[in-house]
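Note that one protein chain of the assembly has been removed; the remaining protein chains are unaltered in position.
Chains here go by letter, A and B, matching the order in which they are written, and residues are numbered from 1 within each.
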Amino acid sequence: MKYEILPWLILFLPLLSAAVITLFTLRCKTTSSLISIGAIVAGFVMTVVFINANGFHPAVSETMTNWLNFGGPLQIDFGLKLDALSLMMLLIVTGVGGAIHIYSYGYMDEDPSKARFFAFLSLFTFSMLGIVLANNFVMMFIFWELVGVSSYLLIGFWYEKPSAGDAAKKAFITNRLGDFGFLAGILMVWGLLGSLNFGVLKGAMETNPAALGCCATIAGLLVFCGAVGKSAQFPLHVWLPDAMEGPTPVSALIHAATMVAAGVYMLCRTLFLYTPDALHVIAYIGGFTALLAALIAVQQNDIKRIIAYSTLSQLGYMVMAVGLAGPTPAMFHLTTHAFFKALLFLSAGSVILGMHHEQDIWQMGNLRKKMPITFVTFLIGALALSGLWPLSGFFSKDSILGQAYGQHNYLLFIIGVFIAGLTTFYTFRLFFVVFFGQEKSKAASHAHESSLVITLPLIVLAVFSAIGGLIGIEGIYHYNFPIEGEQSAGFIAALFEPFKASPVAALLGLLAFAIGLVAAWALYAKAATDPLPAKLGGMATAMKNKFYFDELYEATFIRAHDGIAAVVNWIDQWILEGCGIGLVRGGTNLSGRMLRHLQTGNLQTYAFLFVLGVSLVLYFVLRK
Amino acid sequence: MEQINNLISGGAVTDLLFYVFAALTLLCGLLVIANPFSRNPVTSAMFLVLTIISMSGLFLLLHAFFLAAVQILVYAGAVIVLFIFVIMLLDLKEEQRRRIRFFGLFAGLLSVGIVFSIFIKCLSSAKLATEAPANAHDGETYALGKLLFTNYTLPFEIVSVLLLVAMIGVILLSKKKLE
Partner (left out) sequence: MHVGLQHYLAVSMILFCLGLLGVILRRNLLVIYMSLELMLNAANLALVSFSRFNDKLDGQVLVFFIITVAAAEVAVGLALIVALFRKRQSAHVEDLTSMKL
C-alpha cells in the first residue's frame, strides 16, 4: 500500500490545527481560520491522492498500532480501517467539511470569537475523522464521545444566549442517553465474542452466525441505541431541531452532513451484528422517525428548523434503508444528502445573513431578485432533496424505495413514498415563501447577495448535488457490500438505471414529487400567511408544536428524574453528609475542643505532660 | 596520692565517706529547690554550689579524679558564676509567695511518684555488682585523655563546634536589637 502515512496525517492535522489555534493564535482571527481551513483542505487533497494511488479498495485495509494491552483478552488497538466505506466518508467529511470551513470564513467574519470557532471546527473534524477511520469499537466510542463534546461546544458557541446553552446541554445529554446503550452493547459484544476489532468480529460472525447466541438481538439493538442518539432517531430525536441555535455553518457541517450521519455510518460498519429481528426494529424506527419529522416540518416557520426536521426525516430514511438490509442505499443517500443538505443549510445561512439574522420565513419573500446566486443554489438543493430526476436525490431515494419494494415491505414502501411527497411539499413551501410572493418585511426589501467566499462553496456544493447520483458513488459502496447483478456502466445507462431496476419505485417517487410540488405551489406561491392551519385545524397545531414531544418528556422523564434527584439529594444531605460526615466532623471538632484546654501556654504543664509521656515510654521499654 | 588511694580503697572509711557525701548532696539538692527560709534565687545558687562540690566528692570515691576536678572547675567556677551574674543583672526581687497551685503540686508529686516507682522497680529487679573491681586504671587521667583523643575524636571535635555555635548564639541573643 502506497502512502501509508497519509491517513494518519489526515486524521491528526485537524487536531494539530485545533491545538495550535487554542494555544497560540487565539488572538488572530485570520491566521486561525486559515490554519483550520488549511488543515481540512490538505486533508481533502491527501485523501484524493491516497485514493488515486490505492483505489477504493486498498490491498491492506487496516493499519494499526497496539494501544492498550491489558494482558488478558482485552487488547485495544489504535488502528485505521481503510476500505470503500471509510474512504468515501473521508471524502465527504473533508470535502463537504472543507467547503463549509471556507464558507464559515465569510459567515463568521464579524464574530469576535472567530478563532475559537475555528478551533472547535477543527476539533470536530478530528473527532469525525476518528469515527470514520476507527477499526474497533473502543476507538470508535472514544471519537463518538469527542464528536459529542465538540458538537456541544459548537451548538453552545454563542453561549451568552441562554437558549444556545440549553440547546447544547440538551444535545449532549440526549446523546449520552443513546451512548449509554452503545457502551452496553459494546461490552456485550466484547464479552460474547472476545474482540473489539471490526474485521475480527465480522469474521467471527460470518464463520458462526449464532456466535452471539440468544443475546444477538439485544446486543444489536443496544449498539443501535448509539445511532439513535447520534442520528437523532425517535425517541431521542428532540435534540436536533434545538441544535439549530448554533451558527449556521455548524448546522450544515454537524447537523446535516457529518455528525448525524455517523449513526448511519456506524450501523453500516457493524451491519454484521444485526439479526433479522433487530433489523426489523431498526427499519420501523427509521420509518417512523422519517414520517414524524416530515409531518412536523410542514408546520415550522423558522428556516433552519424546517431544514433540521427535513434532516431528521432523511436520517430516518437512511436508518430505514439499513433496517431493510440495504447498507448501500443508506450510504448512497447519506452521501448525496451530505451534498444537498449542506447546500440547503449554507444557502439558508446566506439568506439569514442577507436578512440580517432574521430566521422567520414569514418575514421574508421575493428574495429571488435580491439574491440570485443563493436562489439558484437553493433551488438545486431543494430539487435534489425532493428527488427530481436526474438530480442526486432522486437516485439515492429511489434506491431506498427500491430496496423497500424489493424486500416486499410494502408498508414501509408506502410510508417512504408518502414521505417523499411530504418532503417536496415542505421544501417548496419554504422555497416559495422565501423566494417568491411579496416582501413581507422591511428587511426583505433591503436584503442583499452575500460575498464570493460564501457563494463559492454554494456553487461547488450545488454542482455535486446535481450530479452526485451519476458519478458512481453507489458502485463504490458495492466493494463493501457486494450484491449480485451487473454494475451499470456508462453515463446514459446510469441515467436511466432506476427506471429499469425498479420502475414502480421510480415512477411512484416522481409522482409523489409532482403532487407535493403542485400542492405547495397552490397553497404557498402567493400566500402572505400560512393557509394550512385553517384547513387542518388541531392537526396543524400539533405539528407546529412538534407533536408535544418536548412537553411529554418534560412531564414524564424530566419530572421523574427530578424526583429521583431530589431523593438522592436528600440521602446525600442528611444520611451521608449528616450522619456519616457529620459524625466524623463532629467527633473531630469535639475532641479538638477538649484537647484545646491542654494548651495552657504554661511551661510547667508541658513539662508535666512530657514527663508523663516519657514515663509511659519507659514503662513499655522496661516492662518485662 | 598513694595514701589517698589507699584511704579510699579501704572498706569502712570509704563507706562512711560515701554516706557523708551522699547525705550532703541530697540535702543541698533539696535546699536548691525548696528552701523554707529563703526564696531568693541567690540562696538556691549557693546550695547548688554545695551540691556540686559534694558530688565531686562522690566522684573521687568512684576514682574519677579528673571529672571531679572538671566538675568543680566548670560548674562551680563557670556555670554558677554565670547564674549569679544573671541574677544580679536582672536585679530580681525576692520572689513573693504566690498562692500554691494545688494542681501544680498534685501534678509534680504524681509525675515524680511515677518516675520514682519506675526507678525503684528497675533498681530492685536488676542484679548489680556490689564489689568494685580492683584498680585497673591507674593514672586514670592519662587513660581518659587517650580514649578522648583516639576513640572519641569525632564527638570531641563536634562538641568543640557546638561550643563555638553556643558562643555565637549567645552574642547574637545579647545584642540590644537584632538587625
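Methods note: a contact is a pair of C-beta atoms (placed from the backbone, for glycine too) under 8 Å apart; a residue touches a chain by one contact, two chains touch by 3 or more.
Model, not experiment: these values are computed from the prediction.
One chain of the complex is left out; on chain A, the residues touching it are 599-604, 606-608, 611. What chain B contributes to its contact with the hidden chain is residues 11, 14-15, 18-19, 22, 25-26, 29-30, 32-34, 41, 44-45, 48, 51-52, 55, 58-59, 62-64, 66-67, 70-71, 74-75, 78-79, 82-83, 86-87, 89-90, 92, 95, 98, 104-105, 107-109, 111-112, 115-116, 119-120, 123, 128-133, 136-137, 140, 143-144, 147-148, 151-152, 155, 159, 162-163, 165-167, 169-170, 173-174.
Just so we're on the same page, only the chains that are shown with their structure count from here on.
Averaged Cα coordinates give chain A a centre that lies 90 Å from the centre of chain B. For chain A in complex with chain B, the residues that touch the partner chain are 604-605, 608, 611-612, 614-615, 618-619, 622, 624. Residues of chain B touching chain A in their complex: 104, 107-108, 111, 114-115, 118, 121-122, 125.
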